[in-house]
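All protein chains of the complex are present and in place, except for one that has been dropped.
Just so it is clear, A and B label the chains in written order, and each chain counts residues from 1 on its own.
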Amino acid sequence: MTTSPRGLWYRLGPIWSLVSLLAIVYVVTLINSFLGESVQVQLQYALVNLIIVVALQIFIGTSGVLSFGHVAFVAVGAWTVGLLTIDPELKRNLLPDLFPFLFDLNAPWLVAVVIGGVVGGLLALVVSPVLMRLNGLQAGIATFALLGVVNQVLTYWSSVGPRSGQSMVGIPDVLNLQTTMLFAMAAIVAAWLFQRTRPSRLLRAAREDGIAAASSGINVVSQRIIVFAVSGIVAGVAGGLFALTNRVVQSSQLNIELTFVTLAMLVLGGMLSLSGAVIGTLVFSLVDVLLVRMQNGLEIGAYVVSVPQGARAIILGLILVGMLLFRPSGITGGREFVWPFRSDRPLPGMPPTNES
Amino acid sequence: MTGQLIQSLVDALSAGATLGLAALSIGLVFGVIRLANFAQAEIITASAYCLIFTWQLGWFIAVPLSMLVAVAMSLLMEFAVFSRMRSANPATLLIASFGLSFLLQRVYELMFSNNVRTAPVASGLAQTVEFAGVRIQLLSVATITIAGLLLLGLHLFLSRTSMGLQLKAAAADFRTARLVGIPAGRVIALSFALSGILAAAVAFVLTVQSGAVGPTFGVQITILALVGAVIGGIDKISGSLAGGFLVGFVTSLLATWLPQEMSNFKDAYVFVLVIGVLLFRPSGLLIKGRGVART
Partner (left out) sequence: MSIDDNASIDDDASIVDDARSGSGQRGRGLRVEGLEVAYGGVPAVRGIDLEVKAGEAVGLIGPNGAGKSSTLLGIMGAVARSGRVLVKGEDLAGFPPEKVVRRGVALVPEGRHVFAELSVADNLRLGAVARRDRTGYSEAMEHVLTLFPMLRDFGHRQAGLLSGGQQQQLAIGRALMSDPDILLLDEPSLGLSPTAVDTVFEALDVIRAAGKAVLVVEQRAEFTIAFCDRTFVLHDGEITLTLSPEDAEKVDVLTKAYFG
């Protein structure tokens, strides 16, 4: 903190914050990979969630508009990867009502994930001219409605998926923890780079001062559309990875509950910074892992710490509500995290969040 | 055919009335403190559990008790959580209520297990009566009656009493209401209490309908109510009511009249309708002009 404003750390700050985030993800993955199979599985889900939360942050953190709809992009990403990677023979048997052309459509999983991202981004792009005009509560409700529509379509439209009540099975086991981690890191890098682009900067400026932005001629809606589509791509990729991690996809898994959990992670970390997305997800997932362990009795030395079955979700809920009550700007307070130096300099066009 | 038409209209009216009440219970609070309370769902659930558990003691105990539970929960939420978030914006408040809702659902799971609890609550109302060739569910008639009476009572309260007038003023313009000398804490508590009473009515209707209550009992209707309130114009008490009614009415008609393979998508149609309404009337159907919503 003794460095002058023009000091080396100051200029390196943004890159350094990126490096620290990547390092954190790496270290967390490394440590956890020694902790046994079940933790590894949980961690892989956590990393997929991390990408969803990053997608949410790209949009919410930049525009200041609430979205309950991103899980819709996750869902179409997951659907896409499911359809493209399940063995054609299996598909014919398990998903008999599919459009015929889908039977033989097949792609290597990596390509499928990329296409999942494209589909997620396209859906976001298609609905954005409508959704991006709205603000505040209206935007929240409209994005929620989008999730509702997509979820119902995926649940009941057997021409693009399983019959209602059934799930898509037979997704190949190809994704390991390391690869998932690389995807998570890539998402972080992508989000970080995107923060530095013009649409993102303009939108942050507009978020801070709607009137000034409007009078300086920024077309908020069109900037928002770009940002929404980009976050849709990231969410679509996350959906693809979810499909490969879970290996079974069902529309009920990609609905309100996931929306809530990922939003909770983002709120916990702090919506206004990328660090918030990363740290919120990791902290939330870590606490979750611990609580699951404690439900089964966690041994620390000679002591056994345990919490009653079902207490896990309650404690997670309490943490979230407590956070909103006492520190609504999240763990990071909306600042980028710079390890080991605390950066007091918020991102350009990103003020410290109001204390309220 | 006409018989079927009338029957479906009565059902739709009753569905609209239920959802209208639920939306109103959200709008009442929103008007005053800009909180779209998602955890209204858990107030409904609590009240419904109460009905199920106490029904064998007699309706004259179970019904007042369920109202008491709803009002108490509503006030408790206000004092424990929302009163501490006065300066937060509506989006943050919505997320907070979302979190509270999630939290309470898990508490119910722990207390009452994931399985539904059942009791034949007012099973007499579950009958169908035939009247001039038209088969009508008694419950639909009861629902419409309950809603009508409650709305009448609420209307009288708001327009005839000083407290009601203060609440109306606070809902219209909270800041000015305070400047005029209306005590903020008292009107807010009043709005939560009234909202609790409406939630209890909704819980009663839904419990009679299904006879079974689980931890997420109130969620479905609350989501639709929230959606209804916003498209009707959550800024205005009448807007929430009308929006909720509309969504309930349309959903019910779609469920009855759409062919089987399409009726699966009835919620999707409603949601598309919602997005359309929001696009053309972002502040709600009943609010004149665009963008007057103080959100």
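Just so we're on the same page, a contact is a pair of C-beta atoms (placed from the backbone, for glycine too) under 8 Å apart; a residue touches a chain by one contact, two chains touch by 3 or more.
Being a predicted model, the structure only gives us computed values, none of them experimental.
A.B. asks: Report, in label order, the displayed chains that the undisplayed chain touches.
C.D. replies: B
A.B. asks: Among B:182, B:208, B:223 or B:250, which residue is in touch with the absent chain?
C.D. replies: In the full complex, the listed residue that touches the missing chain is B:182.
A.B. asks: For chain B, which residues touch the unseen chain?
C.D. replies: Per the touch rule, chain B residues meeting the hidden chain are 162, 165-166, 168-169, 172-173, 175-184.
To be clear about the criterion, only the chains that are shown with their structure count from here on.
A.B. asks: For chain A and chain B, what's the span in angstrom between their mean Cα positions?
C.D. replies: Here chain A and chain B have centroids separated by 32 Å.
A.B. asks: Provide the residue numbers of chain B that touch chain A in the complex, in ascending order.
C.D. replies: 36, 81, 84-85, 87-92, 94-96, 98-100, 102-104, 106-107, 109-110, 219, 223, 226-227, 230-231, 234, 264-265, 267-268, 271-272, 274-275, 278-279, 282-283, 293, 295
A.B. asks: Name, in rising order, each residue of chain A that touches chain B in their complex.
C.D. replies: Residue positions touching the partner: 66, 130-131, 133-138, 140-142, 144-146, 148-149, 152-153, 155-156, 164, 256, 260, 263-264, 267, 308, 310-311, 313-314, 317-318, 320-321, 324-325, 328, 356.
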